[in-house]
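The other protein chains are all here in position, but one chain of the complex has been omitted.
After this line comes subunit A, so read on.
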């Protein structure tokens, strides 16, 4: 049976199984209808022109895995940012693992979506925020909405500065041959509040995983949100990550995406401005090889005056890998004095690697500063020669140049331990030991 049919038929059973209040029930029902009508995206759609899910969808996925968490903390310790204390919301095969997690209700809510959906005390918040900013007619988002039952729920009240980062990790144990999970996160950051979030998807063995995640982030007035996405999964993992961010006036939201692993990774990152003097930052480092594909699809919707957005994506593509960057800046005619910047730099390391870029501007206001740049090239030969002349082996010289290339994105990571961690992952990826930290 095709995956679409499997999902549609299991929806009925799923609806009967869970018992949540009527409003969510209606949202689910209308969402599954949208998915039924649209199906999975194909290459014929402009937004999916360069990325085909066909091969991935052919697997026989288990949609509702049996709960069997046999994993020990020591097995997965390396995936945590264990050097520092953090809040943790951990899921294993789509189910919440209280054993691995460190949640809180003290001063802020860091807990699970299932409890937020079920407990009456959260009803008002859910009514106000759940599925409010996510794109309703996007088929994969709709599919996630229809099956939304678990994920992270974070609510930071007014003026709260969260003292330690929050880690959200999704593990898949590989107990099933092929597993499809659909986490749903809701993050609300109150006025003047500040929070740092690290999100990661990790499979623990070679069995296929397909993750279709949706995250909604609401940043209220003057809130500051730093969101880090680490994508360093095994080559058997596929990820479609849909993130929708709504910003109120003077808020600052930065999303850093580090894509190193995974078979197919698609990041749909959408920013919507709902106030003046907003600052949005979208940065990414992508280093891929083998037959990997990473597709960054970004949208910044400037609807109000005096806002800024900065996009900076660095991509290093080796072997048979493909990197896609599709960025759109949309400036409404009310959004005067917008300062929007978008840059995509790519390095191709092999003749079989491909880079497809489509940086777009759609501008309806005249008093704006909008620019975008895109480059595709290779490592500077003279710089390589310079280093080799001074006794730095080729491999290390190459790695140094690549570090330098991605430095612009690095330097804005605000958690030092995370910076180190990313440096290590990159060194590992490049097969070198540089013996210094950036």
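Observations on the structure shown:
Going forward, a residue touches a chain if its C-beta (ideal position, glycine included) is under 8 Å from a C-beta of that chain, and two chains touch if they have at least 3 such contacts; residues count from 1.
In this section, contacts and distances are computed from a predicted model.
The listed choices are "Fe-S cluster assembly protein SufB", "Formate dehydrogenase subunit gamma", "ABC transporter" or "Thiamine biosynthesis protein ThiS"; the UniProt protein name belonging to the chain that is not shown reads "Fe-S cluster assembly protein SufB". When the omitted chain is restored, the residue from A:18, A:125, A:374 or A:401 that touches it is A:374. When the missing chain is restored to the complex, the residue among A:136, A:221 or A:358 that touches it is A:358.
Only one of A:336, A:388 or A:420 touches the chain withheld from this view, namely A:336. Across the interface with the omitted chain, subunit A contributes residues 46, 333, 336, 346, 348-378.
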